[in-house]
Each structure stands twice: as C-alpha cells, then as structure tokens.
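Excluded from the complex is one protein chain; the other protein chains are retained at their positions.
Chain naming follows the written order as A, B and C, and within any one chain the residues start at number 1.
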Amino acid sequence: MIASLSKSLLSHGFRELAAINLNSLRRVSQSKCLDISGVYPPITTPFDGDSGQVSHVKLEQNVQRWSSLPFRGLVVHGSTASLPEDKLIIVGAGQESTRATVEFAVQSARAGANAVLVVTPCFYKGRMTPDALERHFARVADESPVPVILYSVPGNTGVDLPADVAIRLAAHPNVIGMKDSGGEIAKIGYIVHKTRERGFQVLAGSAGFLLPSLQVGAVGGVCALANTLGAEVCRLQELFQRGAAEDARNLQHRLIAPNSGVTKRFGIAGVKASMDWFGLYGGPVRSPLLPLSEREKEELKKIFTEEGFLKS
Amino acid sequence: MIASLSKSLLSHGFRELAAINLNSLRRVSQSKCLDISGVYPPITTPFDGDSGQVSHVKLEQNVQRWSSLPFRGLVVHGSTASLPEDKLIIVGAGQESTRATVEFAVQSARAGANAVLVVTPCFYKGRMTPDALERHFARVADESPVPVILYSVPGNTGVDLPADVAIRLAAHPNVIGMKDSGGEIAKIGYIVHKTRERGFQVLAGSAGFLLPSLQVGAVGGVCALANTLGAEVCRLQELFQRGAAEDARNLQHRLIAPNSGVTKRFGIAGVKASMDWFGLYGGPVRSPLLPLSEREKEELKKIFTEEGFLKS
Amino acid sequence: MIASLSKSLLSHGFRELAAINLNSLRRVSQSKCLDISGVYPPITTPFDGDSGQVSHVKLEQNVQRWSSLPFRGLVVHGSTASLPEDKLIIVGAGQESTRATVEFAVQSARAGANAVLVVTPCFYKGRMTPDALERHFARVADESPVPVILYSVPGNTGVDLPADVAIRLAAHPNVIGMKDSGGEIAKIGYIVHKTRERGFQVLAGSAGFLLPSLQVGAVGGVCALANTLGAEVCRLQELFQRGAAEDARNLQHRLIAPNSGVTKRFGIAGVKASMDWFGLYGGPVRSPLLPLSEREKEELKKIFTEEGFLKS
Partner (left out) sequence: MIASLSKSLLSHGFRELAAINLNSLRRVSQSKCLDISGVYPPITTPFDGDSGQVSHVKLEQNVQRWSSLPFRGLVVHGSTASLPEDKLIIVGAGQESTRATVEFAVQSARAGANAVLVVTPCFYKGRMTPDALERHFARVADESPVPVILYSVPGNTGVDLPADVAIRLAAHPNVIGMKDSGGEIAKIGYIVHKTRERGFQVLAGSAGFLLPSLQVGAVGGVCALANTLGAEVCRLQELFQRGAAEDARNLQHRLIAPNSGVTKRFGIAGVKASMDWFGLYGGPVRSPLLPLSEREKEELKKIFTEEGFLKS
C-alpha cells in the first residue's frame, strides 16, 4: 500500500512535493478534534543533482533537521520517514476531480497521514461556483478517513474559496480547518469570527502575514519560509503567544522580505536556494521551473542578509 | 479662490465626493511633521433628493455629527464648513496628469487643506511603471504647498503602488504617509519596517483590516465605514492603543462584515443607506451608481443587525 | 462657448488628448443615420517641447497631413481646426458621472462635434453592473444633442461593456454605434449579428484586429496606429471592401506588430515617437507618461523596419 501511494504520488507530477519514503510513517491518533495549531513547513522534495531522482538520503537529513524544531508537523505531498511521535503529517491531496481527491485521501490515510490538505479544483475556474466548491469539499470530507483541511491559494489557482463557503463547511464534522494563502486578513478574521464556536482552525498560508493572522485568531501557519527559517517562524508564534507584542512585530517585519523572496519573487527555486545556505539540502528544482541565476541568488541573499538572517 | 475650487471640484465629476462649502475652512498649521495618526471618514457628498444638487444643509448636519467623534479629521474631495480647530482636512487631489494634480493640490492648499491624498494615475495602466509612478509623486510633492499622502487602491484603479516605490518616496520631505487600500498586510508591515526611521505614516484604507494594520505599525485609517460607525472605528484604535487585545480583536471581528457591506459588496450606495439608519443623511447616490434595491437594503441591514450594530 | 469647451477639456486632464483650437470647426449635418463607417485616428495632442503647452501650430500641421488621407474623420478629446467639409469629428466625452458626461456631450455638440464617444465609467468598477451601465448610456443618449457611440476598452478601464447591454442600447435612436477595443472578435461578430437590422455600427478599437472585425461585419476602426500609418490603415479597409482577400491579409499581418508597439507595448509614447519618424509632429508626452528610452525607440523602430514601413 505504501509503495503504491509513493508511486502514485510520484507519478502525479502536479507539484514540487512528491512522495518519497513511506516505510517508517508513524501514526498519531486522529479525531474530529485534532489540534493542528502551530507551524508547518510545506517541505520541498530533494532531487539528486545528477540523476534527477528523489534523494532519500537528503530527505532524511532534512527531516532530521526539521524534527529538531518546534514545528507542529510537516505538510507533504507524499510523506516522510522517521518523524518524532509528536509531529503531524498533513498530506496535500487535492485533485481536479472529486473522486480522485477521495481516492488520494484514502490512500494518504492508509499511509499514515494525520489529515489531508485539499486545494480548490481550478482548471474549470468559471464553473467553480460556491455551490460546486461546497459540494466538492463536503463529499471529500464525507469519505476521507482523516480530517480535511480546506486550502485556498488564489495566486496559484485563480480560485478563491469564499468565506461563506468555508463557514458553511466548518459545520461538517470532518472539516477541521483551513489554510488560507490569499493574504486577505479581513477574510481570515471573519472566518475565525464565524466559526470559533465550532473549533474550526485557520492556518495562515504564508509567513508574510503569520502574526496578523494569529492576532485575528488563526492558530498557526503553513509557511514555505519555514523550510529555511523554521526556528524563526516558530519563534514568531511563540512571541505572539506569550504576549511579547513588540518583539513579535519586529520579527514579523524582518520576515516579510525573505518570505516574499521565497514565494512571490522566486518561488520554490528561492526556497531551495536559501535552504542550501542554511545547511539543509535544497538542490535542483524540477523542470519547467528554472534554478535561480547567479544574479537572482545574489538578490535573494542580499535580502536575507539585510534582515540579519545571513552574515554579509 | 474658494469659489473656484468648489466649482472645479464639482465639475470634476470623478468621484462621489465633490467640493461644497469652503467659506469657513479653518487652517491648521502644516509642516513636514504633520501628525496624521487616527481615524478619518472619507465623507460622502449629500445630494438633495429632489433636485440632485449638493445639500449644504445636510452636509452641515453630518459634519456636526462627525465633529463630535474622536476622528483625527475628514477626507474630502472638496471641503467642508465648521470643523473644530483640531480636525485635519485631507483633500483627495489625484488626477490623471501630473500637472493637473499639482494644480489641484495648490488649489486645495489655498482653500485650507492640511494635506492632499494623491491616488495613482490609472487610465494608461500598462505604462504606470514604478519609475513613472515615482516621478509623478515626486513632482507633485515638489510642488504641493501641503504635505502629500500617497494613495494605492488597486481594487478601483487596477494599479498597485509597489512597496519599493513608496519606500523611496518616503525619503521626500513632503511625502508624509500613505493610504493603502489593497489590504495586503505584509506590504503594509514591510513599508512600516523600512520607513519608520523617517516618520513615514501609513493609514489603512479600510476598517476591515484596521486592527491588523495598527498591529504591524500603521498609525490609523481612512475608513468608509467610519461615515456610519465612526465611534466604533475610533474605539477600535483606542482599544489597540491601550493594549486591550481581546476586546480589540472582538470589535475588529464584528466590523468586518459591515465593512464589506459598505465597500466591496455595495459600495457608496451601501454607505449612504447605512448612514440613513444611524441618524446621518446618506441620501441618493449619483448616477451611474444605483441605489440599493429593497432586497439589498435588507441584506445589508441584516449584516449590521447580526453584528449587533442595529437592533432587530 | 467654444472657448469654454476648450478650457473645460484642457482642465479635464483625463487623457492625452486635450481640447485645442475650436474656432474653425465646421458642421456636418447630424442625424440618427449618421454613417460613421471608415477609419479614424484618435489624434494625439502636440505639446510644445519647451513650454509643455499645446502647440496649435503643430496641431494644424498634423491635421493638414491627416486631412489628405481617406480618413472618415478624427476622434478627439477636444477638437481641431480646418478640417475639410467631409470629415467627421467625434469627441470623447465620457466622464465618471452621468451628469458630467451629459454636460460634456452638450458642450461638444455646441462646439461642432458630429458624435460623441462615451467610455464606460470605471472607478467604482464593482458597481458597474449591466443595469447601471445601460441606464448610464441611455440617459446620456437621451440628453446628448448628437449621436452617441458606446466605447468599451477593458484594458484601460477594467470594465467590459457586455454584448447584451450594447445590443439593448442599440435600440435607442440616439445610440448609433460602438467602439470595441477589447479585441474579442466573437463579441464583435455577435453584436453585429444581433443589431444589424437596426443599422448599429461597430468600429474596431485597434488596427491589430481591423480586418477580422470588418470580416465579421464591423464598419471601420478607431486606430491609434492611424496617427502614424494612416494611409496603410485606410488601405486595409479598402482592400477588404474590394475583395482583395490575400492582399488584405498580408497587410493586416504586417500591421500587427507595429500596432502592438504603439498600443500595448509603448502606448502613447510609442505613437508619438513613430509620428516623428513619418514627418508628423509627435513631440513630448504628458507626465506621468514617460518618453521612450533610446533603447525602446530602437526596439520600436526595428519593428516598423522589419515589417517594411521604415527603411533600415
């Protein structure tokens, strides 16, 4: 089963994050009240520089590093080995069809996922009406063996999951939260406001607005930047939680530019380049993505340096 | 001079807010260090229901009501009578051409404006490059007798003033701040981070993200909702300032839906309809804007009622 | 009256084309059946290089040149001198408010305009519903002394006038046609199909799709490129009309890249630069628009040269 999931994920070819080594996944008990609060890196997939194959050795090394940080878990599109017992594994399971998404969720659960993260379908964007989206997520939640986290990332999909749809779906016993990467803070606050009684948990989709999201009631974040600056992103949440408002704001300020560098500006190529600087393995990106040019690398390095995360 | 500005503003026909009665404008001393922190309503223009003319009587009554609130000032596209001495008048002066904007700023200053709010030109959006925008604002600031506040409102203009341009312009001695209505909180935080030493002042462009903006370092907001719920919007800033985080968050949450109702959802017609419910004069909108239908009014009223601002 | 229109147009500051010398406007009899078929340049406004003022001398010279071409008329935002008797003058009269648009249309008619071109209002784009747009244009048409031509240019305004609204408005006796710059050829064909019996006349908004527009039933075009390559654009329509399909296609092909150069790529700065190469007066652009850099000029010149309109 695990082998077939791994293969299925690898063949899926939909995003950077592919399945890898599933043979030592450990289980965390799941329930409707799974607490997902905290910080997660959506982990990159290490490709071997020469063969272009997934490097299990490098992945293992990265995971070891990440395991030493106070992450709540990892978000993967496959899954990984040797996680400590207290970490969650959330698997990205969204597909264009409802049926395929359900199948992916079932397979992910069998392989040990604690929850699945389900992005909005988007190819037929003109027909992704509120009603169509609500039915899609409801059916996936009906059939998924593990809790479902909604995922809205309009910058990539061109589809924004409306607040009202998320609020209605929050009443479903198997929909436990949402990752919102749109960055519209009023929307995040409104969803929190309308779903708090049900224990619906909202995660910021980026370190660029993690603190404001926490301040309006989000419980954590899935942050690409946490691949590289994991300790700092975790510290931001910790500063918020113990009321160190000034320190939190200062750290949030310093994270914005590096975060833009590894998201909007350079994307995954930026994440991987920066991982290399911090002792993790970033390695090559998968085509059609291009690696950063030397000039782009310098630009990104300058941003990390100016904000004090790299020494000049 | 005052008469000509009034006429010029009325003939401009660009936005809801037209010039009106300027004969009793009082002056506030202006300087490079004008402190603009606080809440402002961008005031609506009252049209007489029968004639379609601007009603000076209704305007006077509205201004009296607003003057009793702890607003820092009013944002107008013309200007108004009988303000208490401690209120600022900020005039929207942006035009499509640089020269016309300068002329408008000069006239506004002569008529008593404390500062001008200058929106990005937008008709030739494909050519509004960072360089073109920077030169435009710099020249307006060079020639404006009163301080300039940059204004980015991509939802209406299709042009987003880039953070880097705003940061460079913050070095200009006559550019004292920025109103950002885009709602991208990371951008607001980044601009604060990079300009704080220069005393650059950022205002949130909407009550929907006022608290998160204050938390990342903004100094106030220009909020359409303040036309109607002025006391509540001011209270939000006050709660933030005295560290009442929980109360602030709860109030922010309750303001989001009413704010969406009078901005994205129903626009100026929504502002005016809600003003009528709160003892202010909203009155008719100017064509091509349409008044709310009865059904739309009910929808908006329901939002205000659900959040506890109207009794059911 | 003429002086006041000129002044009003100049103060409007909305687009490149400002009013100028109105004292020798001649009249063409207007009627509901005004035939507007043919090619029009939306003429640029010549600014004096030193003073930045409108140069009446240069304008006169340009108009003389254009008058020698088989244009059907000129589209202006003010108006011009010394046109031969058979040319139409169409004045761009659209404003953000309905009332201001009516006033502009009345003034334009008094100054001698044969028709007015009325762009969609766009600042409050979220509220420019089909209903709001239809009422706006209908009221302008009710009150305009000269025929109204609808104008949709979503690339600049962010508002696309829906085909169904245009088709309904075509029933109004004073709405005689439409300029569509969106470039969606199926929309143009559909509008022609549904309005042909009423004699509604559609003009392509760009030389880049003039031939396909004529082939689906448009009657001409308002083409920025006609400022520079007026003879060629007129010849394209003439080739179409006499059934020289192959020649027409070849010419259309050659016009696409120069047209993109003076519209999407470089805008008005491109039009003006290219006018200078062809013995017309382009001159400086108005800030915030920037002139072409030397490198941009070379790029544009190369396009005109490759397609055989300039010698290398």
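The working rule: contacts are C-beta pairs under 8 Å (C-beta built on N, C-alpha and C of every residue); 3 or more make two chains touch, one makes a residue touch a chain.
This one's a predicted model, so the numbers in the text were calculated from it and none came from an experiment.
Trainee: Using the whole complex, pick out the displayed chains that touch the missing one.
Mentor: Hidden chain contacts in the full assembly come out as A, C.
Trainee: Going by the contact rule already stated, which one of C:73, C:112, C:208 or C:283 would touch the omitted chain in the full complex?
Mentor: Per the contact definition at the top, the residue touching the missing chain is C:208.
Trainee: Among A:50, A:85, A:131 or A:197, which one is in touch with the chain left out?
Mentor: Reading the full complex, the residue touching the unseen chain is A:131.
Trainee: Can you tell me which of A:44, A:95, A:108 or A:213 touches the chain that was removed from the display?
Mentor: A:95
Trainee: Please output the residues of subunit A touching the missing chain, sorted low to high.
Mentor: 8, 11-15, 52, 95-100, 121, 123-129, 131-133, 135-136, 139, 155-158, 264, 266-269, 286-290
Trainee: So which bits of subunit C touch the chain we can't see?
Mentor: Residues of subunit C in touch with the missing chain: 183-186, 189-190, 192-193, 206, 208-209, 211-212, 215-217, 245, 249, 252-254, 256-257, 259-260.
Methods note: only the chains that are shown with their structure count from here on.
Trainee: Enter the angle, 0 to 180° in steps of 5, of the rotation superposing CA atoms of subunit B on those of subunit C.
Mentor: When the C-alpha atoms are superposed, subunit B turns by 180 degrees onto subunit C.
Trainee: Centre of all protein Cα atoms: which chain's centre is nearest to it?
Mentor: B
Trainee: Please decide if copies subunit A and subunit B contact each other with the same set of residue positions, more than half shared, or with different positions, and reply same or different.
Mentor: Since more than half of the residue numbers are used by both chains, the interface counts as same.
Trainee: Report the inter-chain centroid distance for subunit A and subunit C in whole angstrom, where each centroid is the mean of the CA atoms.
Mentor: Result: the chain centres lie 50 Å from each other.
Trainee: Please tell me the distance, in whole Å, between the geometric centres of subunit A and subunit B computed from their C-alpha atoms.
Mentor: From the centre of subunit A to the centre of subunit B is 37 Å.
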